[in-house]
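A protein chain is absent from this complex, but the other protein chains hold their places.
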Amino acid sequence: PAGPALENPGVTEFVGTSIGDTIGLVIANIDSTLQEKMGLDKRFRSIGILGARTGAGPQIMAADEAVKATNTEIVSVELARDTKGGAGHGCLIIFGAEEVSDARRAIEVALKELPRTFGDVYANDAGHLEFQYTARASYAIEKAFGAPLGKAFGLIVGAPAAIGVVCCDTAVKAAEVDIVGYASPAKGTSFTNEAILFISGDSGAVRQALIAARDVGKRLLATLGEEPKSLGVPYI
Amino acid sequence: PAGPALENPGVTEFVGTSIGDTIGLVIANIDSTLQEKMGLDKRFRSIGILGARTGAGPQIMAADEAVKATNTEIVSVELARDTKGGAGHGCLIIFGAEEVSDARRAIEVALKELPRTFGDVYANDAGHLEFQYTARASYAIEKAFGAPLGKAFGLIVGAPAAIGVVCCDTAVKAAEVDIVGYASPAKGTSFTNEAILFISGDSGAVRQALIAARDVGKRLLATLGEEPKSLGVPYI
Partner (left out) sequence: PAGPALENPGVTEFVGTSIGDTIGLVIANIDSTLQEKMGLDKRFRSIGILGARTGAGPQIMAADEAVKATNTEIVSVELARDTKGGAGHGCLIIFGAEEVSDARRAIEVALKELPRTFGDVYANDAGHLEFQYTARASYAIEKAFGAPLGKAFGLIVGAPAAIGVVCCDTAVKAAEVDIVGYASPAKGTSFTNEAILFISGDSGAVRQALIAARDVGKRLLATLGEEPKSLGVPYI
């Protein structure tokens, strides 16, 4: 398809865009009444905004790297039921910062991470699979998923949810990992058609669990449609 | 595309259709057990029904004009997560009336208003923006948005929600308005990918806030896709 109508919208808040209809924005000095109505922590006058139609995991993982690299905090993570007719989430992630330059830097880092964090997202017309890994979870992962800080973390998503359930079971049987949480259409998701597992533990074990789940997930999703394709470059 | 299979379905309940897969219907004498199960006010034996796949704001604004013009009340407003794969809501609005002719008249008025109330809805493949204005809010707006009766009212919607946040901030900085409410993917919406602001106040200020938000919203949405197009004729 053609590119966007505007590369540069001439709006000071604009930072950039990326895969998944992700847009990155900053507000140097958010209106304080609005900030209150939004339920945001009022310590920060500057905010960074990372939002997308498609994806929540990739953006949260990208935000986690951004928080590690900058002087910002994650003040809010909200998940829409979206993916443009697909089975999953969209997202709205808000960073707080004392200086707008810090908020902008965080958004820039997150946007740059996205092609990587979409690497182990696999999709076809019938559904999608997502696998994420980090050797050291930081504040975005803690905020969004309740995972312990500083430990290896893994995320497993399968849609339709039936496939996700088998991926989750495969993962926890493949290696000794801790289950941080489980989410499904009626519990812990925004009514997406996904089963999701959050795991933590030894770095090698988390990777082993993810790889086993990815193998079975790709085979199962292929029974409902075309061979699932990576949306980026696999990194796990 | 071709027109609908039936222009006139030969069903007494049918009133008409409009933009956004909106359909208008009446029930002269609703079954009283069903009425109770639906949780509707039992004072009214006749109901008018306005429902749509795409849109909630345009239909609520249209219903507001219908309530002003007829002897009806708004008894229920429910928002589906819909827009046919888009980022927003669909709706189900129910009017109560003592006479079916009043219910029918309300639905007719609402259907006629819709091409106008879709006028400041702008969309492209990546998302949508919506702006609504009335010089005097009536009962539909009060019921759906909690806005004060009889005052100027404005609605600002941006999707993906990240764009909506900047629209909201721009609006409240552009003019002295009261924030009636704010909604976002996890709070106050049906998990849509929207940030929404409800504003009230002086008529000129409300319009000024809307126009400023519209300008920035259209620029930002154009960075994710084609130039956003109005779905009707802009009226603000």
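In this document, chain identifiers A and B correspond to the written order of the chains, with residue numbering beginning at 1 in each.
The criterion applied here is as follows: a residue touches a chain if its C-beta (ideal position, glycine included) is under 8 Å from a C-beta of that chain, and two chains touch if they have at least 3 such contacts.
Not measured: the values here are computed from a predicted model.
Colleague: Where the complex has a chain not shown, which of A:5, A:28 or A:165 is the residue touching it?
Modeller: Going through A:5, A:28 or A:165 one by one, A:165 is the residue touching the chain not shown.
Colleague: May I ask you to list the residues on chain B that touch the chain which is not drawn?
Modeller: Touching the missing chain: residues 2, 4-11, 13-14, 17, 21, 23-25, 27, 30-31, 33-34, 37-39, 49-53, 78-82, 84-85, 90-92, 94, 190-191.
Colleague: For chain A, which residues lie in contact with the unshown chain of the complex?
Modeller: The missing chain touches chain A at positions 81, 84-87, 124, 126-127, 160-163, 165-166, 168-169, 172-173, 179, 181-182, 184-187, 189, 191-195, 197, 216, 219-220, 222-227.
The rule is simple: only the chains that are shown with their structure count from here on.
Colleague: Rotation angle, chain A onto chain B: superpose the C-alpha atoms of these two copies and give the value as a multiple of 5 degrees.
Modeller: That pair's rotation angle lands at 120 degrees.
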